[in-house]
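All protein chains but one are shown in place.
Then we have chain A:
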Amino acid sequence: MQLSLSASSLHDRDVFSKSDPMVVIYTKGRDGTLTELGRTEVILNSVNPSWITKHTITYHFEFVQTLIFRLYDVDTQFHNIDVKMLKLDEQQFLGEATCALSEIMTKKDRSLIIDLSHREDSTRATRPQNCGKITVHAEESISSKTTIEMTLSCIDLEYKDLFSRSDPFLVISKKVETGVIIPVCKTEVIKNELRPMWKPIFLSIQQAGSKDQSLIIECFNFNSNGKHDLIGKVEKSLAELEKLHSSKQGEHLFLATAVGNHQENKVLKSRLFVDKFTESVQHTFLDYLAGGFELNFMVAIDFTASNGNPRLPDSLHYIDPSGRPNAYQRAILEVGDVLQFYDTDKRFPAWGFGARPIDGPVSHCFYLNGSSHYYEVEGIQGIMMAYTSALRNVSLAGPTLFGPVISYAASIASQSLANGGRKYYILLIITDGVVTDLQETKDAIVKASDLPLSILIVGVGGADFKEMEILDADKGGRLESSSGRVASRDIVQFIPFRDVQSGEVSVVQALLAELPSQFLTYVRTRDIKPNV
């Protein structure tokens, strides 16, 4: 993304002339630390400046990227110094503004106007703020709209199964700055094959980061219990893969093996080939967002008895008086935090399942807010409040059924289709355990696979989530319903939440990272174009 900046009605700080403004852009890390992204040039004598210097930032769907803009009036005595060398505390502060990158992305013209505020002034609430406004415009660089279509194949893979050949599939991941590895793309599983050729995969430059970003391509042997064996891997950037394609050479897979105390890469006989490599410019996820598509967020929470009595501290539903969020609250906050920016009305349908509302029989889809008429709540805070009030008002029961909730979400998605809506729905199901109605759930998912809907399942607690892995179709074959219908695309993504208890963020990122491609599969197979 390229950011360009302009401002209007800035404070006039200089006595004999207008201000000479400059902007410093920061990105805010999760821990609150600021990193300077860059500075603009100084514009002389202007209170309505428009800066020329553009700043490039890589957009990530899967987490919130907070930007902070600080404006300074640079005094004449510093005008001969390179802006990068300027000491900011010697300059006059004009004001600051903050926003999330996704807020800009969802604006139709990708321009966001924010009021500037002044830290010193803000303490004096009585005086009206008038520090001016800053306009941030973001543009996608052409390179990020490029999509690469690749066909990959392997030869001479090793046997991993005892009585048959391996069942290989590939996972392509990128390493982000923090060293976290995020999967961006997966192939299907090919059964019983040591010379697999997978279906073409589509990877946008935006997903990969850049053409020179190193990607990790891992080849796994599929195992139905979810513990897939790594057969071998290759680390290559897209540019290197393109070279591999033109040279028609295979790249040897390697495997890290522990030799004594240090790791050693063992080169394998198996090789990876790039049989096809083409680039094309296609509408990106962001084009659709700017072109009138909206993501609608929905939540369903597991209230089955296996979570434990909410009044006891060992329960997964325990509300800690100290305010520390439980696993359910953390999952809502972390996923909701990212998705709320894409939902303009911020009214979220919220349900609970597997509990007995006051005086009623066990319900597998009740409104979280306790109402009998409307299921929507206001904002992420509304979900949190409805959740805590539901905990007081229902008694946990069972069994764990997903079917009713998924069918409800699917009916909302189809209702919007019938009304000609340009909406894509995301249902977050948070659960502690094993689903009882596996076949009904599969049937509901298969039936919904043709609708503008994706389902994210977050597993909390220590249960065995083997069956969830089956629902997540990209980890095995395609989902099949009892009537023989097969899911037309993969709409489910499952992640066990226990991995994040140390406060890592990568799990929610991995959960959300696949959403843009699920969305694009939907619109592209239907040849739906964004409104320009």
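The working rule: a residue touches a chain if its C-beta (ideal position, glycine included) is under 8 Å from a C-beta of that chain, and two chains touch if they have at least 3 such contacts; residues count from 1.
Just so we're on the same page, contacts and distances are computed from a predicted model.
Not every chain of the complex appears here, and the one that does not is recorded in UniProt as "C2 domain containing protein", selected from "Trafficking protein particle complex subunit", "General vesicular transport factor p115", "C2 domain containing protein" or "Proteasome subunit alpha type". Only one residue from A:450, A:469 or A:514 touches the chain missing from this view: A:450.
Of the options A:203, A:274, A:327 or A:410, the residue whose C-beta touches the omitted chain is A:410. Residues 410-411, 413-414, 417-418, 447-448, 450-451, 478, 480, 483-489, 525-526 are the ones on chain A that touch the missing chain.
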